[in-house]
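Attaching a single structure in structure tokens format; questions to follow.
Just one protein chain is left out here, and the rest sit where they should.
The block that comes next holds chain A.
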């Protein structure tokens, strides 16, 4: 299920603002890649270019190539809607559909894909909630609103919703920043479990989290206000956190700035 992502020469813009500049990297399947860097360095923007969510903001555009195995996501013939069905996303704040039950939240993406049979929906909803380590907590109240769960449960519900459609890649944009430490731990355990099946990319502000959950870490930085964000280096997480090649990376992870 998991696919490799190959990015080359990628630029992203918001209108006239050049948000990220010339990024190239390879993201391996069945691994966790973490993006770290100071606020405003473009890591979230970059993440959103990987499922073409960047362009839903008016005036936003992208240059460069993103290959999912051998398919160019930005080819003129590619429908962004189809891309987002292959590359799932989990957001910073848990955003279950507020008017839907827990069950319907998980089933929402399946219904978009034309799954209508009740028994099939039941199976996939259960499987996805189990996959998101949420099943035992909600199995007796699947008909209750998803918005009634705790923040951490809501975030796992969003993960269940994302994996229910069996994406190739799972993007996570600071998935724990709105959560308490216990819920954060639950999500981190989940990420560790999910990487057996998915290519996972996670943006995080928490360097310990990057160190705990990721196999590879990419450090992004920005030369100054108004300048585009850049990829400084990407390497195995253990190397980035012990012996990075770049001075800026070392300064950042040792807390000298950021």
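Structure notes:
Assume a residue touches a chain if its C-beta (ideal position, glycine included) is under 8 Å from a C-beta of that chain, and two chains touch if they have at least 3 such contacts; residues count from 1.
By definition in this document, contacts and distances are computed from a predicted model.
Selecting from "CoA transferase subunit A", "PepSY domain-containing protein", "Sarcosine oxidase subunit delta" or "Phosphate transport system permease protein", the unshown chain of this assembly corresponds to "Phosphate transport system permease protein" (UniProt protein name). Interface note: of A:4, A:30, A:61 or A:85, the residue touching the hidden chain in the full complex is A:85. As for the chain not pictured, it touches chain A at residues 51, 53, 56, 58, 81-85, 88-89, 91, 93, 95-100, 108-109, 112-113, 145, 147, 158, 161-162, 165.
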